[in-house]
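What follows is chain A.
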Amino acid sequence: MEQIGLSHIAITTGILLILTGLWGILTQKNIIKMIIGFSLFDTGIHIVMVGVGYVEGKTAPILDEAVQLKEAARQIVDPLPQAMVLTAIVIGIGITALMLAYALRLYQKNKTLDIQKFNDLKW
Partner candidate 1 sequence: MVEPIYIVASGLGIAFLLGLFRKTGESLPGLIMLLTLAFMTFVSGQWLISLMFEGGTPQYTYTAGFKPPFSINLLMGQSEAVITTMVNGVGLLGGLYLLDRLKAQGVNSMIVFLLLFVGLNVVVMTRDLFNLFVFLEVSSVAIVGLVLLERSTQSLSAGFKYLLATALISGILLIGIILIYQYAGSLYIDDLVRANLTAVKGGMVAVFLILIAVALELKPFPANGWGLDLYQGAHPGLGALVSGGFATAMVFVLYKLLPMAGGGWQYMMATLGAVTFIGSNLLGIKQGHAKRLLGYSSVGQIGLLMIVVGLSQHLGEALTAIACGLLVSHFLAKSGLFWLAGIIQKDGLRDWAVLRKKPFLLVLFGTFIFALVGFPPFPSFFAKWELIMQLSAAEGFAWAGIVLFGSLLEGIYLFRWLGYSIKLDHQELPSFRLPWQKILPVGISGVALYILGYFATPIASGAGSLSYLPLAFIVLVFLLDFLPARVKNVLSLAGMAFYGYMIMPGLYENDGLRFLFSIIFVIGGILTLLPGFAYTGKRRGFYPAALLMFAGLGQLLTAETLLQFFFAWELMTVGSYILIIRGKRSMRHGYTYMLFSVGGAFLMLAGFGIAYATSGMTSLEALGQVTQWAGWASALIAIGFMTKTATLGLHIWLPGAHAEAESDVSPMVSAILLKAGVFGLLLLFISMGAESAGSKPLFYVLGWLGAITALIANLTAVFQEDAKRLLAYSSIGQLGYILFAFAIMTHVGWLAGFTYTINHFMYKAILFLVVGGIVMRLKTHNMYEMGGLIKRMPYSFIAVLIGIIALSGLPPLSGFAGKWLFYNAGIEKGWYLQGGVVFFSGIIAFLYLYRLIHSVFLGQLKDRHRTVKEISPWFLVPAYVLILGIMAFSANPEWFLKPFGQITAPYFPDSQLTWQSDGTAVGQLGYWNGTQVMAIVMALFVAITLWLIMLNRNAKKVKQFNIVYAAESPETPETTHISYNLYAGYNKALGVLTRPGITGLWNWISEAVTELADQVRRIYSGNGQTYVLHVLTYVVIVYLITTGGL
Partner candidate 2 sequence: MDLLTRILFTILGLFIIVNWGLLMTAIMRKLTARVGRRVGIRWYQPWINLVKLYSNRNSIQHGVMFQLGPVFRLLGGVGIVMFMPLIYGSELFSNFSFAGDLVIILYIKFFGMLGMALGAGEGGHPYSAIGVSRGLSQVTTVELPFTLAIIALAVQYNTLSLEEIVAAQQGGIMNWTLFTNPVATLAALLSMLGIFMHSPFNLHKAPNEIPIGPPTEYHSSYLGILRTNAAILHVIEAILFMNLFFGGATSWPILIVKTFLIYFVSIFVGVVFPRFRIEQSVSWFLRVPLALGIVAIILIL
């Protein structure tokens, strides 16, 4: 059996966060809480991404004194997942911001943040 490593912990944590986030989105009636749920969900995904991209025993993909240029390919983890995570975090923040903007406008108009009050459009 393989030893439980850092990446496994990261992935497990990430999945738990994803599930927590989904639970929040699905059960909380308050829009703000739902947005928090989404944030957790998003963060969970990011952690999973990092976990998947991590390789045991390698170092961060930054060229400094710890990493020799010639040895780089062998010593560092694949930088691409990390780059992707960075982009994903930016996008996630964008979406969260937009959600909050909507929450604000909805509240200004209707003085409520209960998602169940916004079901005029249906069928």
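How were these candidates chosen? In short, all candidates are chains of the complex that A comes from, given by their letters.
Operating definition for what follows: a residue touches a chain if its C-beta (ideal position, glycine included) is under 8 Å from a C-beta of that chain, and two chains touch if they have at least 3 such contacts; residues count from 1.
Everything numeric in this text was worked out from a predicted model, so none of it was measured.
Visitor: Which candidate, 1 or 2, sits against chain A in this complex?
Guide: Looking at which candidate touches chain A, I get 1.
Visitor: Please output the residues of chain A touching candidate 1 within their complex, sorted ascending.
Guide: Result: residues 18, 22, 25-27, 31, 34, 38, 41-42, 45, 48-49, 52-53, 80-81, 84, 87-88, 91, 94-95, 98-99, 102-103, 105-106, 109-110, 115-116, 118-123 of chain A touch candidate 1.
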